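A single protein chain has been omitted from the complex, and every remaining protein chain is retained in its original position.
Note that the chains are named A, B and C in the order they appear, and that numbering of residues resets to 1 at the start of each chain.
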Amino acid sequence: MGDFNFSYCVWIPLIPLFSFLILGLFGNKFKEKLTGILGTLALGIIFALSLYTAYEYFFVHGLVNGTYQKIIAINVTWLQFTDKLHINMGVLLDPISVMMLVVVTTVSFMVHLYSIGYMKGERGVERYFAFLSLFTFSMLGLVIATNIFQMYIFWELVGVSSYLLIGFYYQKPSAVAASKKAFIVTRFADLGFLIGILILSFITGTFDFITLTDPAGEAIHRGAEIGFMGMSVMTWAMLLIFMGGAGKSAMFPLHIWLPDAMEGPTPVSALIHAATMVVAGVYLVARLFPIFHFSAQPALNIIAYVGGFTSLFAAVIACTQLDIKRVLAFSTLSQIGYMMLALGVSGYGSHDGLGFMASNFHLFTHAMFKALLFLGAGAIIHAVHSNYMNEMGGLRKHLPITHATFLIACLTIAGLYPLSGFFSKDEILAAAFHKDKLLFAVEYCVAGLTAFYMFRLYFVVFWGKDTQYHHKPHEAPFTMTIPLMFLAIASVFAGFIPFSELVTSDSIPFEGEIDWMIAIPSIAVGLLGILIAMIMYRKENNYPARMAATLKYLYRWSFNKFYIDEIYLFITKKIIFRYIARPVAWFDRHMVDGTMNGIAGMTNVISFRIRGLQSGQLQKYGFVFITGALALALVFIYLWTK
Amino acid sequence: MRLEDFLLMRHEMLLTLMVVIVLIMEIFMDDRHKRCIRPWTIGLFAAVTIIGFLPAPTGTLFGGMFQTSGMHLMMKNILNIGALIVFIQAAQWLKLDSNHNKISEFYILILSTLIGMNFMISSGDFLMFYLGLELASIPIAALAAYDTFSNKSSEAGIKFIFSSALSSGIMLYGLSMIYGTTGSVYFDQVGSVYTGTPLQVLAFIFFFAGMAFKISMVPFHLWTADVYEGAPVNVTSYLSVVSKGAAVFIFSIILVTVFRVIAPLWQNVIWVISVLTMTIGNLFAIRQNNIKRFLAFSSISQAGFILLGVIGGSTLGMASVVYYVLVYIFSNLGAFGVVAAISTATGGKENISDYDGLYKTNPGLSWTLTLALFSLAGIPPVAGFFGKFFLFTAVAEQGYYALLTIAVLNTIVSLYYYLLVVKAMFINKSDHPIAYFKSDGFTKLGLAICIAGLVVIGFASPIFEFIKSLSFGL
Amino acid sequence: MDYLTYFIIVPLLTVFGIVLCKNDKQVKWTAVIGMSIQLILAAALVFMYLAERKAGNMAEFLFYHDYMWYPALNIRYTIGVDGISVAMVALTSVIIFTGIFASWEVTNLHKEFFISLILLATGVFGFFICVDLFTMFLFYELAVIPMYLLIGIWGTGPKEYSAMKLTLMLMGGSALLLVGLIGLYFNSAPGGGALTFNLIEISKVQIPMEAQRFLFPMTFVGFGILGALFPLHTWSPDGHSSAPTAVSMLHAGVLLKLGRYGAFRVAMFLMPEAAHELGWIFLILTTISVVYGAFGAIQQKDLKYINAYSSVSHCGLVLFALLMMNKTAMDGAIMQMVSHGIMTALFFALIGMIYGRTHTRIIDEMGGLMRVIPFLGVAYVIAGLASLGLPGFSGFVAEMTIFVGSWQHVDTFHRVATIIACSSIVITAVYILRVIGILLLGPVRFDWYNQLTDARWYEKLSVGFLIVCIAGIGIAPLWLSNMIGDSLVPVVEKLNMISFIR
Partner (left out) sequence: MLHGIRLEYFLILATLMFFVGVYGFLTRKNLITMLMSIELILNAVNINFVAFNKFLFPDKLEGHFFALIVIAVAAAEAAVAIAIIINIYRHFSNINVENVDEMKY
């Protein structure tokens, strides 16, 4: 690694923090435009810094003896728990974190830029940019965390920034509800994460990632032999940690918050709920991958199946949704499922670790094209003032740039050669193929479905019927189109980055290649999906309705998202609220407090009952007096002489 | 016996002198100037009180019938202080036209009871004790019936004199049995031959009942509330602190000197009686509306607390009892002083509900009453807290943790009703609160002494230390 | 005059000054000046303490002074502080300082209000600096009583009932405590020698086990009532909801902690054997109160009730952690005390301010306040986030320390308890977000809300100061953690010594 000092990296998260503080505290004193520019400027700086870091790391200083080093650029003790356990705050640079730095800063920068145009004239723009900065800070802190507790801290912070941003339109009840839901669901998942951390740290005696994930170290192997309910303690710990990841990455069954999270402003959806925060779960698993692999193989299998199921499940739902942002949201779910699956099927070291590499690769490319899709959707919504695709149609004439970039994105996600989606998806399929044929088959279906629903969206919005609009839709301003174009370019060319030489499971580069036996059928499936979508949706016709009628139950279940929301609602509203919280409140008022009041009341009653003693009659007093004396005398003579 | 030996009876003689002086003033002053008796008496009595604190010889007189020691002197001084405060507080009330003709009566009667109490405390045999006791009781009946035009006052008088006579009859019966079984009435001789035969136990219980009447322990307390309510406020206040204090003093002295042998017996008796006294007193106090009656029950439950110090019969116990009585004098007289001031100014408003909104009109009186009640309840920083704490320490010293627990739980009940009065003054709203009035200098002085006492006695540790150094036990 | 005594003298002088004041304005400013001095004293104490420790003074209690008071009973006025009491003193001074500003708009009887309030604070300060059990107890009771008047006179709602209930229950606690303390005194020299009330002296001897079995529950429950230990917490919701703002702040912020501090310092420190033997009972109770408080809060409608139940939950966590009896958990417990103290004070301050504007505390009767009173709204959100344990605020630090510490126990009982306690963070999120959602977010509920004014300067000062404190601890917790941790060493050593013997 040489003597290069990476400690400047600390500024990468800190600059957005300052930007947040300035905008948060004094933002309302600034002019609206200035706030946007300030935020964007800050992001521009760290974008450049990240690129510079990536360059220095990958091409200059990172590779030593054929292995990418894990570099701790800075590390300070933040809180001491015990002699061994302490939370540090620091910067850890290794291939995945540097890659994530690039992803986060790139998308964030684009989104900031885009937001200047998108949010123009909105109330509370300074708040918006402050939150965006806060999010960026938290996300970067998460990415560069040196230990699992630091990650947890920033994990919570991204959660809260997400909460704040989803609820940005806080006067809209649906947005408020969505933000609440997002927070509570992820919070619930984080509970698992926390307990997982507790178990893990207790077994291994450290929070530190480098110590934890060193395959040669002893920490990783501890706890494997202690069993609990059929699995090793380590497996349980990792499963619980994955629960946190699943919550944030919206894996089934904790996915319910993500579609609702689309209530936030669209650029936010692009940044948080498509490109960065939702892949934090993937990043977490990738970060702890050696532990999963060496000590918690069952957990890894579960991850693979959860990922696989989620990808299929979400893809099916995406086919029937009408809200374009929700389609994209389910698409995101599906794609993250891919990444999880890839990690789940991955082995360790060079070619065995193909899945690991593929997952990160897909994370990278997905960030670009999904951000592009969302920003494009934002441009559409900006133009049409509606989220529903049945209110759109024929927009290609009105929004040429948006149309072009959107098409590129759709093709990318459908996985057509030579767009970036193709490469990353192909690696995932290859990895799955070697490990598990069932998952492999599922992924093929998902590939087809993806192509179908994306082009359904594309055709309905840009072709389809000619809709009459209240206002004539107009192309977005240049602050919005520049990011679109940039991301489109990135989506197209990102596939050519030799990822296997940069990000691998054991940090040792290997030669990646494309398995055409797998790739060609996948392209074919993609094309098939596109074709079906084109037949059904390019012109207005009754195929969709007939299709829906034929697959009546599937359609209805899919349209209603398989009623998962209702189940949750039942559990929370009915069971927790009605059968736990309310009885607890009642119990507290009437039983616990009632006892206290009862004691007081009893005293009063006794006091009332015995008042006859004080009758006012002198002779009765005398009687009591003498009886008392005699009774005392008898009792004590008896006791004394005994 | 030399003439100087009479100096041992300094307190008693001075008081007798006072009685004579007041009598002379009464006889030779013409009617218009009768009111001047008040400041003169107060001034003289203040001097007597101060003289009481001067160092004095200790020893015995009349072949052991009369004995005095540092502790006895301390007790007498404490009683003097109490009486002095009562005198000061009563001055305004005595000025009323209805009392014009009987100002000196009040003083003479009280001073006689005080003489009786002093003899009672210093007594070395049961004869002197009995004489003192009766001298301390009979005038009180007259004092209770002082207000001749009030039904209640007469009722109080009759109830007191009859109950008192009955109790002293029973006690005497017990004493006669003690005499019969031991052949002596001298404390030291009785103590040395007392063995605790059943007859002696019976005798002790009868004696105990007589004392319990004076201290108003349950179930010998029933006269208390009626007499306190019926008697004029200042008499009640005297009755509740000084009279009770004297009885407690001699009671504890006799227990540790005469009935030393049967200590386990009387400890058990006191255990039962003190629990009963605290609890019943509290339960009755909760529901009272007349503040004098309320304070009567409160004083009953206070008696239960005082017994906690007696029960151990230890040095610490005796010291804490004496100390508590001192504190109790200031607290209770503080409370009664306010009640008296209000009663005098408003022509007899004595219900707690009359006190609604008192704070708005008379903040000074309200704060005084509050402090006094807090002291009674044992809330810091006022002296009652220290007093109670030492009592509790004394009872715990002997290992009576169950009794201690019952006692502390009773303090909560008592706090409840004390707070009811505080609540009436500070929180309750009233359409017709007691109007603002100005008290005369005497009342103010009386209350000021109480407040000063409440604040100082607790923090000034030498007071307790001094009492402790004089104390004696089993 | 030693330094610590100033903490009692300054408030007393302030009270005296207030008595002499002519009008309301003078009263307020006298209070402000007095409490500012107190705040400065406290800040200086923190620095002096840290400096002393740095200089290598490893005595258990620093600034230790010992004055004989009642030689007959060996009662002393003994003062001294360790890291924990320093933290508590600082907390108290912060809260009373902000409390003064939060009660700027008291409507009647200004003088009496501030006198009572500062007397209350005096009691608390005295309690924290004392090392002698008698004086400690004296100050403890001193702190409880002004509460009655404060709630009864200046409260809202069923104030008389609440005030009475609160006072009686707390005095009930102190009654049990009194038995415990006196019992400790008589067992303080089992091998003969002078009996003592001095904590340090008592901690050096081993109290006979039979005595401990009786005295430990007495002291622990006695303090526990003040610390809102389930099922003796019911004074807290009623009391808090009826109390005026500053009193709620001080009460939830400091007095609850006073109970915890006492339970820790007296019950557990002096009677470690019994703590080990009987701890499990109380651990179950505290675990229940953590979850129970949180569930209780979910369905409440009154803002103050919500916060009161939340306090039950959060403070349950303190006792929970204390009973875990290892250094990390206890460290967390003390930090949670500080953190919750400030946080809940902030909550109550805000609730008071909101109530002052909307004249209701029922959340269903409000809505959309964020739009009309953004400062208070944002502050409320911050308080809420801090309360649900967001990193960057003090609550997170404390809770995590507690959980990590608790997890160091290997047996299933403690583990299960820890997991149950952990789950409270989710429930907390539910009720906090529910309140924020209904109260602040959403459309503006009534038109007349638009005439509401946002926070005034004194409100901003009060709220802002508290937020700075929360964030300060949340961002840089290490110094606090170390300060507390060092002082915990003797306690933990004593506790652990026992477990080895057993």
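One rule holds for everything that comes next: a residue touches a chain if its C-beta (ideal position, glycine included) is under 8 Å from a C-beta of that chain, and two chains touch if they have at least 3 such contacts.
The structure displayed is predicted, hence computed values, not measured ones.
Novice: So which of the visible chains would the left-out chain be touching?
Specialist: Within the full complex, the chain left out of view touches A, B.
Novice: Can you tell me which of B:S69, B:S154, B:T197 or B:S469 touches the chain that was removed from the display?
Specialist: Missing-chain contact among the listed residues: B:S154.
Novice: Among B:G183, B:P198, B:G348 or B:G399, single out the residue that touches the unshown chain.
Specialist: Result: among the candidates, B:G183 touches the missing chain.
Novice: Decide which residue listed in A:Q297, A:Q617 or A:T641 touches the omitted chain of the complex.
Specialist: Within the whole complex, the residue contacting the unshown chain is A:Q617.
Novice: For the chain not shown, which residue from B:M13, B:M29, B:L127 or B:L474 touches it across the whole complex?
Specialist: Within the whole complex, the residue contacting the unshown chain is B:L127.
Novice: Across the whole complex, list the residues on chain A that are touched by the chain not included here.
Specialist: Those residues of chain A that touch the unshown chain are 611, 614-619, 622-623, 626.
Novice: At which residues does chain B meet the chain that is not included here?
Specialist: 126-127, 130-131, 134, 138-139, 141-142, 145, 148, 151-152, 154-159, 161-162, 164-166, 169-170, 172-173, 175-177, 179-180, 183-185, 225-226, 229-230, 287, 293
The rule is simple: only the chains that are shown with their structure count from here on.
Novice: By mean C-alpha position, what chain is farthest away from chain C?
Specialist: If we average the C-alpha coordinates per chain, B ends up farthest from chain C.
Novice: Compute the distance, rounded to whole Å, between the mean C-alpha positions of chain A and chain B.
Specialist: So the centroids are 77 Å from each other.
Novice: For chain A versus chain C, what separation do you get between their C-alpha means, in angstrom?
Specialist: Result: the chain centres lie 36 Å from each other.
Novice: Could you list, by residue number, the parts of chain B that touch chain A in their complex?
Specialist: 158-159, 162-163, 166-167, 170, 196, 198, 201-202, 205-206, 208-209, 213, 219-220, 222-223, 225-226, 262, 265, 268-269, 272-273, 280, 283-284, 286-287, 413
Novice: Sort out for me which residues of chain A touch chain B in the complex.
Specialist: 603-604, 606-608, 610-611, 613-614, 616, 618, 620-622, 624-629, 632-633, 636-637, 639-641
Novice: Provide the residue numbers of chain C that touch chain A in the complex, in ascending order.
Specialist: It comes out as residues 165, 168-169, 230-231, 233-235, 237-238, 292, 295-296, 298-300, 309, 327-328, 331, 368, 370-371, 385, 388-392, 396-397, 400-401, 403-405, 407-408, 418-419, 422-423, 425-426, 429-430, 433-434, 437, 440-444, 477-478, 481-482, 485.
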